[in-house]
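First the structure, then my questions, so here it is.
Only a portion of the chains appears, each positioned as in the full assembly.
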Amino acid sequence: MTLADKLNAGETVLTAWSTLAAPAVVELLARADFEAVTLDMQHGAHSVDSVHDGILAIAAAGKPAIVRIPVGRNDMVSRALDFSADAIIAPMINSVEDARAFAAHAKYLPVGQRSWGPARALSMRGIQKGQDYLSSANDKTVAFAMIETRAALASLDEILAVPGIDGVFVGPSDFSISWTNGAAVDPHHEEMTEAIADIGRRARAAGKHAGVFVFDAPRTQSYVKMGFNLLSVIHDGAYLSLGMSTMLDQARNG
Amino acid sequence: MTLADKLNAGETVLTAWSTLAAPAVVELLARADFEAVTLDMQHGAHSVDSVHDGILAIAAAGKPAIVRIPVGRNDMVSRALDFSADAIIAPMINSVEDARAFAAHAKYLPVGQRSWGPARALSMRGIQKGQDYLSSANDKTVAFAMIETRAALASLDEILAVPGIDGVFVGPSDFSISWTNGAAVDPHHEEMTEAIADIGRRARAAGKHAGVFVFDAPRTQSYVKMGFNLLSVIHDGAYLSLGMSTMLDQARNG
Amino acid sequence: MTLADKLNAGETVLTAWSTLAAPAVVELLARADFEAVTLDMQHGAHSVDSVHDGILAIAAAGKPAIVRIPVGRNDMVSRALDFSADAIIAPMINSVEDARAFAAHAKYLPVGQRSWGPARALSMRGIQKGQDYLSSANDKTVAFAMIETRAALASLDEILAVPGIDGVFVGPSDFSISWTNGAAVDPHHEEMTEAIADIGRRARAAGKHAGVFVFDAPRTQSYVKMGFNLLSVIHDGAYLSLGMSTMLDQARNG
C-alpha cells in the first residue's frame, strides 16, 4: 500500500524525520516503527546524493519515502519523484502562485507540467511500462504545501483548491515567528493553536491531507484529533540526543 | 577539435548519456566509441560533485562533456561551464523568456551576463590568460535549449533568434506528453513525428544546431536525415540492461 | 568574537578563499593565519555536502565561516546559516529587488522571512534555547551583496538601504567585464578603480561593511585604504600553485 493509499484509506501516518544525511542513519530510521521516513533538504543536511541513496534505504525496509525540498527549489520536486519518492513537502508556500508553481513540478499534464524521466522510480517499483507510471503517478504521489505564515493562512482556501496540491503541512515554528512578527519561536504558542487546528480541519474538509511537524512527541495525538493525518516525530538529532542522555544518566547513576 | 568546432564543421555527434552518477561509469562511457558524453542532472542522479568529477573523466578520454541541468537551475549553467563543460542542455525552455534567462547564464557580455570564474576550465584546457578564455568562450561552448512542449514549438522561431542560444534539443517523451495533454508518453508518437522533423529543419535553417534524445538506437539515422546533428543514444542504465540481458541469455541458453 | 563583532569593532578581516571542495583543504586554510575562510559555491566546487563539512573544519580552528552561494540560489542562504555559517556572500546583486530577495532569506522577521530550523547552528554555537538564536541571529550573521556590474553600481544607494543587507562585496573581474561590456576581464582595470573605491567609501559611510575580492595580494592594503574591511586573498588554487612553483624552482635550481 502506497503512502497515498494509506492516507486515502484514513490511516494516520507517523513519519521519522531525517536531517543527518547519512544512508546508514536513514536505514535505521526506516527499520524503526514509523510508517514513513522524511528526508529533509530544507533545514537538514540532505543533498541530491543523500536523497538518492536515502530513498533506497527506505524502500529496502518497505516504507514510503517523503522528501522536503529547500525553499523554492521546485527542480527537486520532480527529481525526488524520479528517484522514487512517494511524497514531497514544499516549504513556505505562502501564496496561490507558490502553490501552482509547486504543483506544476509535482504532477504530469494535464494537472501540472512535470517532465518525464522516472527511470529509477520504475525500476524501484517494478513497473515495466512508462505509460503505467504516467497514468498513475499523479494519484500515487502526494504533494504537501507547507502552511507556515500568516500570508499562507490567509490564502489557505485558494491553496487547497489548486489542482495537484494533495495536502498541506503545518510548520508550527515558522508559524509562530510569523504570528509574532519575529518576536518569538514557539511551536506550541497558545494563541495560534486554534489557527493550526483550523488548518487541519479545513484541509480535511476540502478532501486534502493535513500534515504537521510535531516538536513534542506527547502532543502528537492532540494534533491527530485536529484532523492531522501525517505527523512527523521531531527529528533524528533529537532521537540521538534523547538516547544519549538517557543512557548517560543510566551509566553515571546506575 | 572542440564540440563547437565539430558541430560547426558539419559532423554528426553521438553522445553517451550518463544518469548513474559515478565517475567510474562516466569513465567507461567516455572511453567507448561515442563522440561525447552528457551528464544528466535533470532526470539522472548527477549532482554538483559528480559533474565536477565526471567532466574530468570525460576529458581524460579526450572527449567533450555536455551537462544537462535541472529545470530552471540556471546557476548550474555557468557552474558547469566553469568546471570545463563544453555544452549545456537546458530542459523545458518553453518561452523566449526562458531562453533569454538561459542564455544570460551561458554567455559573457555582450551576449549574456555569465559571471567570471573559470579557473578550472582554464586549467583543464591549458589556457594561461583569462582574456583568451573570455574572448573565445561564447563561441567555443554550446547552449542547447530543449524544445519539448507545444508551447516551445509555438515559440520556436523566437527562441532560435535569441542571441546565445546555439541550438535546440528535442525531448520526444515530454513532447508526446505535451502533444497528448498528458494522455500518453511515447517518444515515437506518429502524429508528432513531422513536428519533430520540422524542429530539426528549422533549427538548421536558422544556422543553429539540432539535438534530439533517441530512445531507440536503430532510429538514430532517421533523425540524422531530419537534420539533427547531436544525438543521444538512450542512457547508461539501458546499456547496462541490454548487456546484462544479453549475457544472461547466453549464460542460461548457451 | 563573531565575524559580525569583529567587523563592527573596526577590524580588518582577511579571508582565505576555498574553491577546492575538500574538507582536508578547508582544514588547512582554517589553521593558517587568515581571520576567516570563505567557501565558494559559485565559481568553486563547493556543494551542499562540502559546505556542511567545511563549516565544521573552520569552526574546529575557531574561525568564522563565510559561504558564497551560486547566482540566485537563495535557498542556500538560509541553509548555510542553518549549517552555522557566519556570513553569506550573494553574487550578482544587480538591483534592489535582488537585494531584497537575498535579505528575505538571510534574516528572520521582521527584517526578512528566513525559515526556522537552525539545529546545527545551535549545536555548534552551544546555544540551548532557540529563542536566543532567533533574537540574535539577524545581528550576528552578516549578509554581503555582491556589487559587480554597472547596473549594481547604479543602484548602490538603494541596495545599501535594504534592511538586512549588512554589506557589499565587490567582484572586480565581473565588474571589469561589465565596465567594458565584455571586451576585457581585468580586476585592476584602471578606469574602474575610482568606482570601486567609491563603492567602498559609500558602503562604509552608510554604516555597512565593504568587502572585495583581491586578485593580487600586494594590492590588499590599497583596498583597505579605500575603506574595505573584508578582503579575500585570491583562492586556494593560487596558494597551491604558488607553493608548487616556488618549491619546484628551488628543487630544480637549488
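The first chain written gets the first letter, and so on, giving A, B and C; residue counts start at 1 in each chain.
Please note the rule applied: contacts are C-beta pairs under 8 Å (C-beta built on N, C-alpha and C of every residue); 3 or more make two chains touch, one makes a residue touch a chain.
Keep in mind that this is a model prediction, so the values were computed, not measured.
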So 3 chains are in place, but how many copies does the full assembly in this file really have?
-> 6
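Criterion: only the chains that are shown with their structure count from here on.
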A CA-based fit of chain A to chain C gives a rotation angle in degrees, as a multiple of 5, equal to 120
Taking shared residue numbers divided by all residue numbers at the interface, is the value for chain A and chain B over half (same) or under half (different)?
-> different
Calculate how many whole Å lie between the centre of chain A and the centre of chain B, each centre taken as the average of the chain's C-alpha atoms.
-> 33
Two or more other chains in contact with one residue: find those residues in chain C.
-> 47-49
What residues of chain A sit close enough to touch chain B in their complex?
-> 47-49, 52, 74-76, 78-79, 82-83, 105, 108-111, 113, 115-120, 123, 130-131, 134
For chain A, which residues are in contact with chain C within the complex?
-> 19, 21, 42-50, 70-73, 91-92, 148-149, 171, 173-174, 177-178, 181-182, 184-186, 235, 237
